[in-house]
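Here the complex is missing one protein chain, while the rest keep their positions.
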Amino acid sequence: MENEDHSPDNSTEPAGSVKHLFHELISYLIKLNAAPLSSGLVYFTAGLAAALVIGWVFFPIALYSNDVQPVGFSHAIHTNPDIVDGETEAERCAYCHGFRDDGSFTGIPALSKCMECHDDPESPLGESPEEKRFIEEYLAGQEEIPWHKYYTQPDCVYFSHIPHVKNGEIECKTCHGDHGAMDSLPAYKKNRISGYSINIWGENIIGYKTNTWDRMKMDDCAECHTKNSHEENNDCFVCHK
Amino acid sequence: MKEIKTSGNKYGMVIDLDKCTGCGTCMVACASENNVTVRADESDKERSIAWMQLYRINNGEKFPKTQTGFFPRPCMQCDEDGNGGHHSPCVSVCVSTATKLDQNTGIVSQIYTRCIGCRYCQAACPYHARYFNWWDGYSYFKPFPDGLERSLSPEVSPRMRGVVEKCSFCHHRLMRAKDAAYAQGRRELEEGEYITACAEACPVQAITFGDLNNPGHKVSELIKSPYAFRLLEKLNTKPKVYYLSSKEWIRRMADNYLPGEQVKGVKL
Partner (left out) sequence: MDPKDKKITERLGINRRNFIMLAVGGAIGTALSPLPWKLTDDIAIWTQNLPWVPVPATGEFSYAKSVCTLCPGGCGIKVRKVDDRAVKIEGRTDFPVNPGGICPLGMGGLQLLYNEKIRFTSPMKRVGARGTGAFQTITWDEALDTLAERISGLRDKGNIGTLAAIDGNHSGSTMPVIIERFLKTLGSPNYMRMQTSQDTCETAAYILTGTRGNVGYDLENADYILSFGSGLLEGWGSPGRVLNAWGLWKSGDLRDSVHIVQVEPRASNTASRADSWVPVKPGTEAALALGIAHVIIKDNLYNSDFVEKYSFGFDDFKSADGVDHKGFKTLVLEKYPPEKVEEITGLDAGDIRILARDFANASAPLAVCGRGKGALYGSLYESTAVLALNALVGGINRKGGIFINEPLSVAGLPVLEPDISAKTALDKGRIDRAGSSFFPFSQSLFNNLAESVLKENESPVDTLLVFSANPLFTIPDAGDFRKALDKIPFIASFSPYRDETSMVADLILPDHNYLEKIDDIASPAGLQYNLYGLSAQVVKPLYDTKNSGDAVIELAKKIGGPAENAFPWTEYEQVLKARVEGLYEIQSGLTSYDGSSPPWQRSGSIVSPSYSDFDRMWEEIKENGLWYQQPYTSRDIEKTFKTQSGKFEFFSSLIASSLNGIDTGALGIKASGDEICIPHFEDASLKADDSFPLRMYPYELINLSSGWIPNPPYLNKTLLDDQLKKDQSFVDINPDTAEQLGIKHGDMIFIESPQGRIQALVNIFEGAMPGIVFMPLGFGHSAYDDFLRGKGSNPNEIIFGGKDPLSGQTVWWDTPVRVIKA
């Protein structure tokens, strides 16, 4: 094949010149057009493109589960000042996600917290069908809701909310995003390999962060600890147990 | 080497060997507090794990002059020599930075998920305070646990096979105490708010725990006692665990003394 046709490099143009390269390209394209599959470049490009599509499109989809929370819940309704007491937004968050006397954080509230308001299974407080389902499936039978927890850190991590929220005066949304304004709960995406939620291991597959709440990995903690505090606050035992 | 600030706390322990009765409550309290694993054959001391280990010593005298004594041995939480010299023995050899001296507490940390299980630190520790996990102690299949995993505390991570573990001075209790203080609007801890599980459990109150940097704490007073000494002090590992004993034969066993050499502490 190589010796059948003579490419224009036998022309008078000196090899290496722009014109020479141009001729080369033209003749290659002509050849490519005539017999596209005989060129290695097509295979190379096909492999490259397929791998990129798998890696960038299918892999991220396959890597994470897409679980729906057991019951729909609107943070927006529940953080409405007319419904929940609290001057500031943080206070309203703390109505359900608050601190105990020993300084520990309640996290996702238990059913008993819901029952402080939804105390009567006979009378729903709103008209949402999800509330009806919540009452029928969980409240009536006193069964705890098996929430998928977006922010479960690995067992080796020690994290306490109180020094961050109370002492560091960090807003909830700095790490958790502004989901207090959301009307529905996002899907829970669990990394099928590591077992941890996408909220911990990064919304963006390459780890690029646009918002402070996009990721909660060790580097994200360390970044803030180094920036805002003493270097000693990066001691291993500060965040590990 | 850069100079180390020691502005923070330096937690330490004083164990009164005159009081220690060798009952072993400290060991059980420690194991129970820290999710230490237990195997069917605990008599194999090369394989069993005990962050707090009780050693029995004997004065070697003939009957009926025989006396035994006990050495409870937690991790000594060795320090740097302070002159830019050496690190704690284990810290300086760790190839994966899984163990580190915390400057704010004086506690030597051990991060299991970072440990690669090379056991170099175990070899370096002069006090045999480090233990290797030869098995997954708590696992949903053998060799454990028949429901025993239900007593595991969430405050301490259960260890996996292939990593080294050691006493952490119940570091999670420090965090617990801090949380409680923050909830009350305090940043500083009072004496006694943070003590280790062994110190709390000791029924004869032989173990005192506190901040060696705070002259008001009882430990700072106790380490000035003429009976105070540390294990293998000549190695200059600067342990933060002190012992008290009025018995010279016990103090002699704490270090490598030449025959006839003056033993540290007051001669009775």
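Lettered A and B in written order, each chain numbered from 1.
FYI, a residue touches a chain if its C-beta (ideal position, glycine included) is under 8 Å from a C-beta of that chain, and two chains touch if they have at least 3 such contacts.
Quick caveat: nothing in here was measured; it's all calculated off a predicted structure.
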Contacting the left-out chain in the complete assembly, out of A:77, A:90, A:156 or A:224: A:156
Of the residues listed, A:48, A:68, A:125 or A:140, which one is in contact with the missing chain? A:48
Full-complex touch with the removed chain, picking from B:96, B:205, B:236 or B:256, is B:205
Using the document's contact rule, name the residues of subunit A that touch the chain not shown here. 35, 37-52, 54-56, 59-60, 63, 100, 102, 104, 106, 154-156, 191, 193-196, 201, 205-206
Note that subunit B touches the chain not displayed via residues 16, 18-19, 21-25, 27-29, 31-33, 35-36, 38, 40-45, 48, 50, 54, 56, 58, 60-64, 66-69, 113, 136, 138-141, 146-154, 158-160, 197, 200-206
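Note that in this section only the chains that are shown with their structure count from here on.
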Distance between subunit A and subunit B based on Cα centroids, please, to the nearest Å. 41
For the subunit A and subunit B complex, residues of the former touching the latter: 99-104, 154-156, 158, 160, 162-163, 166-167, 232-233, 235-238, 240-241
Interfacial residue positions of subunit B with respect to subunit A in the complex: 8, 99-100, 102-105, 107, 109, 111-114, 155-158, 168, 171-172, 175-176, 178-183, 187
